[in-house]
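Just one protein chain is left out here, and the rest sit where they should.
Chain nomenclature is as follows: A and B, assigned in order of appearance, with residue numbering initiated at 1 for each chain independently.
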Amino acid sequence: MSDATSALNGAAYHGYVEVQEAGLRGMITLRGDLASVDIKNVATGLGGVDFPAQGHCNWVEDRGIAWMSPDEVLVMVPHSEVPAALETARNVLSGQHHLAVDVSDARAVFVLRGAGLREVLAKLAPVDMSPEAFPAGHFRRTRLAQVPAAFWLGEDDSAQVICFRSVAQYVFDILSHAARPGGEVGLYR
Amino acid sequence: MSTRLATGGRFLDRNQPRVFTFNGTDLSGFAGDTLASALLANGRSMVGRSFKYHRPRGIVASGAEEPNALVNLGQGAAFEPNQRATTTEIFAGLKAESQNHWPSLEFDIGALNNLVSRFLPAGFYYKTFIHPRAAWKHVFEPIIRHSAGLGRAPKERDADRYEHFYHFTDVLVIGGGVAGLQAARAAAADGGRVLLIEQSAQWGGRAPVDGGQIDGKDPEVWINDALEELEKAPNVTIRRRTMGSGVYDHGYVLGYERIADHTPGDTRPRHRLWRIRAARVITATGAIERPLSFAGNDIPGVMLASAMRDYVVNYAVSPGDRTVVVTNNDDAYRTAIALKNAGLDVPVILDARPQAEGDLPRAARDLGIRIETGRAIARVKGRKSVTGVAICAQAGEGAVLEEIACDAVAMSGGWSPVVHLWSHCGGKLIWDEAGAFFRPDPDRAPISHDGQPFVATAGAASGQMTLAETLKDADSAGKVASRALGLAAGRKGAPKASQPQEGPITPVWMMPQGAGPALRQKMWLDYQNDVKVSDVQLAAREGYESVEHTKRYTTLGMATDQGKLSNINGLAVLSGALQNDIPAVGTTTFRPPYTPISMGAIAGEARGDIFQPIRRTPIHDWHDDNGAEWEPVGQWRRPYTYRRAGESTHDAVMREVKNTRQHLGLLDASTLGKIIVKGPDAGRFLDMIYTNMMSTLKPGRCRYGLMCSENGFLIDDGVVARIDDDTFLCHTTTGGAERIHGHMEEWLQTEWWDWKVYTANITEQLAQIAVVGPNARKILEALGGMDVSADALPFMAWADGQIGGFDARIYRISFSGELSYEVAVPASQGRALWDRLIETGQEFGVMPYGTEALHIMRAEKGFIMIGDETDGTVIPQDLGLNWAISKKKDDYLGKRAQARSHMTDPDRWKLVGLETTDGSVLPDGAYARGSGTNENGQKTVIGRVTSTYYSPTLDKGIAMGLVLNGPDRMGEVINFPALDGSATPARIVSPVFYDPEGEKQNV
Partner (left out) sequence: MLILTCPCCGVTGEETEFHAGGQAHLQRSGPGASDEAFEAYLFARENPRGVHFERWRHANGCGKWFHAARCTLTLEVFGTYSAQTTQPPQEVLDAIAKRRPGWTEGGK
């Protein structure tokens, strides 16, 4: 639908780290037996990447899979492809106990760019953001200040942060606060 | 008088003068000065008035332990009280004011307290102001309040910004003196991640002032080398101006970084609170010198001996022209030597010990300084500044042997390791007889999650008081920490250090030892709270034997410095008065923070707009643009009503109710919880979760359901839609989605883990709009695309389809009693659908309505609201909801509890409607009065109001309430007393006030 809008319509903040709302992303919560070949096939077929190990996210361009819990992955596809993807999941997994549900619009996604993004996240999340403890591709569900969130880092000084849509403004504001020039901690460079 | 020396000053940059203001007067210092050193350099030795007696007070210390030099700092939005001058770096334009004086520092009315001080001993508040009772409120309290308290509360909102920072490290070393530097070097040798923090702006601690040699180098050279090494190490992070504030469970440590206190107005945050998680913590926090208890030890000009040489060496400040040194140990001789070397006069060193034969006394003698052993200060002469000392024998009662003119006194009662951080998380102490101090007991360290000790001390903090021992101890602490983390420790040995040999200390807790009451009343233990030797002794006489009780009775150690100077001296006086050993009396508890930290740092980013998350629906901005008055529901914001120009809030609500009942209303219902429950066992699971039978619900249909806790109490309600054989969608209350989703997962994961059910909370995936009123069908038909007729979509059915081009699911459910549809679309299209409904609805009289109109309409229909009719003690049976409790089910959550005797008691209060006899609105929460009294002598109550509104539909007040035997008392009138003594009579009626047959919603 052409008049579909993301929570913040692509809002951006230019601090010592760039904070940008990524717009609409297609996301499917897929629950089931993660050891099942069908589940894996559906996830990798739709997500276009290898099935992630525990605590990881595989992501290429606009598709990916994030490991959410022992019986859940988040399959990410372009927003417009979600209905077809759900249809595919339903067909392949019929007869098998599973849950595939569209959560694209329940979320907001932010992209952080810049060398200081590790410390910006470390101002808000109780997570060891050092490169050795949190390399690119690790996926962490945690909290950012007072709300649940999840994030992973790319190889290119970028990070993607997922939160609930209703708190998108809050998350944008706290990320921007953390990224304000002058707040550089000087770690993890 | 104190003044600036012409040369020297390790910390000063004399090329950078800094003009600042104290009490309105412009003064000048240099970059590198603290406010304290700059005040002393300007001859300002008196910096404040004491808390209770308003005695003139001067700077005593040179660091965080300073009890006296507290100032109001900054102005307006940058104002902060109680800032220690000794830890405040000066900057151009700094504005400081002394505290606790009125009208001025020089002349202070409160100092009258000093004249009557013998009537203000420990506990005087408790004893003195008891009678007459009325005098407390009108006389004593206002006077005490006017004069009590340190500093002023800020009046303006803090203009600065603050933040938190989570940091993880293998080893955290707190303290950047030589011990901390060496511990960090040793811990980092094998690659472990090390964070080293230092509270001040300078590395190296006391060593450069106190002298000696490390590895054959001057301490300052060694420190610079060590720093360079640490700065280069990729596994080491070092941070100045960062205080170890508190040590907590499992290696959690708060570090308080004062980023921009000394550079206000740059773009940086003022403070950053480091939330550090360290596998091992090494506290290299050094030691603090103790004052000596002699009469007049609080007169400005009396200073700790170590502080005095800090001022001379680090800041080129002379604390006085003629300084008498009084001590019970060799260390204070360093001060005498430093003063002498700076060209200042030291008329005498009074050493309470019978002899002084160590290297340092010998060096002092060689400089020609007079040394008197076995001598003490009988009293210090002077009022606002020291003018001399009267000398007596330490062994005697204070008979004056000689008077010596001087303008400063350097005192040293020995050193106490800074054990605060060690103790915060349970580290225990032992009494060190030789050193006369408590030191950490390494065998009783704080325990971490793995059962292993996680805090160790290094250097003087361990009680190692010589340079060589300090470095050895620190080196070992670093290696032990590294080894404990499974890393091989470095092989390099500890640096070798040399220093003059010191003779033993002799504990001196009172000077002279036989001082009588008159002298003891002028011996200060706790400068900041004005506690004297006589107060602690009085407390002991009055039966306060526990150190914790004595602390609270006398307020010893309860000021903002938490007794850093007074603790051990106070304990020693108490143990003397109790004729008990010091270790048997024990210490008070050390609690974080080590020194006070700013409220801003604690709050971090959580201020103003981001104090708390606010949850917004996809339609939030429209509401905001159209007059919404907001109602917080959990973290959600929902429109309470949409007020138009010229309307009161009440008018707006009335209009919304009437319009919805007559034409068409729109409600943003997106906040309602929506949980998908799917799987072969989903029906069976929901039969357990709900009191109703959900497994029999047909796909395409909806059913209103109730959820109870295992206690039987109602916790949530909502409409369940069966999507297909395997799948249900459960609506919850607005605040309930996360809680109920968690509740479901808890049962699935911890009790019925073999049931094949998956849940997902999809609340925010959907925007849901209630389209309500007689014209509801018309507007949906105008949008077009779905058959919403009574036949195609009957009451309590749902359907998927495209309406007006939107992919939607429409539920035929009603919480208002009107014809009503709830239309759910993906959240990204919620705003577009709302806009379309507003636009299309114009011809049908559309108006949005808020939560208050929703409440009124549901109350008119007798529908309960979780949180109004329920309060965690109400079961569905109380609310006449037996129809929603399946009789066919063997079990559901809460079923067994609802069979308990109290739950089946016929005298439980039950839901009824209430109608005032005069049509007025009952007060919310009002209780109905019965006859007689209960067993506690209170008037009997027989019911209470749970919801009450003015109904524009019925043009009268309507209410619901829980009433004793209510359903059996229809028509009876009961009384609801108000606070003013009046009573409102109300008739018990059916809770369904409007359309009892449900004809309007089912069309």
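As a working rule, a residue touches a chain if its C-beta (ideal position, glycine included) is under 8 Å from a C-beta of that chain, and two chains touch if they have at least 3 such contacts.
Keep in mind that this is a model prediction, so the values were computed, not measured.
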Of A:G23, A:P126 or A:G154, the residue touching the omitted chain is A:P126
Identify the residue among B:A797, B:A897, B:V921 or B:V941 that touches the chain left out of the display.
B:A897
One chain is left out of this view; which of B:Q662, B:N711, B:T727 or B:N975 touches it in the full complex?
B:N711
Only one of B:G24, B:P234, B:G368 or B:G451 touches the unshown chain, namely B:G451
Identified contact with the non-displayed chain, of B:E156, B:E231 or B:E746
B:E746
It is residues of chain A that touch the chain not shown, namely 54-55, 68-70, 72, 126-127, 140-143, 148
Where the missing chain touches chain B, by residue
248-252, 277, 447-451, 710-711, 742, 745-746, 749-751, 753, 890-891, 895-897, 899-900
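We adopt the following convention: only the chains that are shown with their structure count from here on.
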Using mean CA coordinates as chain centres, what's the chain A-chain B distance in Å?
32
Report the residues of chain A in contact with chain B in the complex, numbered from low to high.
1, 3-7, 24, 29, 31-32, 71, 79, 97-99, 101-107, 119, 122-130, 133, 145-147, 164-170, 173-174, 177-178, 180-183, 185, 187
Would you pull the chain B residues touching chain A in the complex into a rising list?
161, 163-168, 193, 237, 266-269, 272, 275, 277, 604-606, 609-610, 612-618, 635-636, 676, 678-680, 756, 758-760, 762-766, 805-807, 826-829, 831-832
